[in-house]
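Note that this complex is displayed minus one protein chain, with the remaining chains in position.
Right, chain A next:
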Amino acid sequence: MCGIAGRILGKVGDVGTDLVELMDAQAHRGSDSTGFAIYGIPRESGFIVRAMGFERAKLGQDLDDFHYILKEHGADFLENPTWDNSGDKHYSVRMVISEPGDLARWTREADTICHRLEVQSVGKSLEIIKDDGDARTVAEKHGVRGMIGTHGLGHARLATESAVRPNASHPFWARPFADVAIVHNGQITDYYNWRQRLERQGYRFLTQNDSELIAVWVSDQMSKGMTLQEALDHSIKQIDGVFTYMIADTNGIGFAKDRFAIKPLATVQQDGAFCAATEEQALRRVYPGRAKIINYDGPAKTGIWGRGELAA
């Protein structure tokens, strides 16, 4: 059991605060770890990179090696990296970089040091923040409430098939596609079959989390020319398991729900904004008054909520 949430605002606003509330209301669904994908104000040039290092004592060396690879691909830091000052062994770092010549090739190269410093998101506006603990713990540690933007995703994890590690938390970046992230509630039962197939195609998996498969699987479909909607539709025919997942890009949020319809999803669209969550009671944190809730309880459903389609 996990909890997921999505939020789209009509204009730039406190999306971080809303997502923290949505995930705090669903903390009982899993507080092993919590994560957020925040789409802030898009940069005109360069990428924001969020990464996690696993040995704080080696932070300097990790960043030096990361910087070296970056320069090998014709890019550089545009701002000095910043990181959290907690006493944890692992650390989260935020970097702003100029654009590598080939994002996919650079990502593959950067992933050669993922055992020390794991890239967790790359985007013009996307920033993925995730860590061990419940929503309040993670939000306070990483200042999520202060993050503004247009939309985003949230996830509360109850670990089942893989270990509790900060990097095994959601959301997952659909590497190497900039600004694409997923959150997932469920189990993928043909995980190893799909993983082996995708690894034979050259994809790299950084965790044992079955949810990472969805991110890689969707990115693979998109690399073959599918639109996001086509990939969502295809996923419920191809991927076996019980799941509801949401995937976001700069334009909005899509979702897919499997044929068995075991994992809930409730939504509300009101006042030019949109909200989705595993549980309706979480939506009430954002809409405490009267709100028209739509439950997607039925099987085999997909859809996209676009930022530009929200009627005021």
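To be clear about the criterion, a residue touches a chain if its C-beta (ideal position, glycine included) is under 8 Å from a C-beta of that chain, and two chains touch if they have at least 3 such contacts; residues count from 1.
As a convention for this text, contacts and distances are computed from a predicted model.
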Protein that the absent chain corresponds to, by UniProt name, given "MoxR family ATPase", "Translesion DNA synthesis-associated protein ImuA", "Glutamate synthase domain-containing protein 3" or "Lactate utilization protein": "Glutamate synthase domain-containing protein 3"
Hidden-chain contact residue, picked from the options A:82, A:227 or A:295: A:295
Chain A, residues in touch with the chain not shown (by the definition above): 261, 264, 279-281, 283-284, 288, 290, 293, 295, 297-299
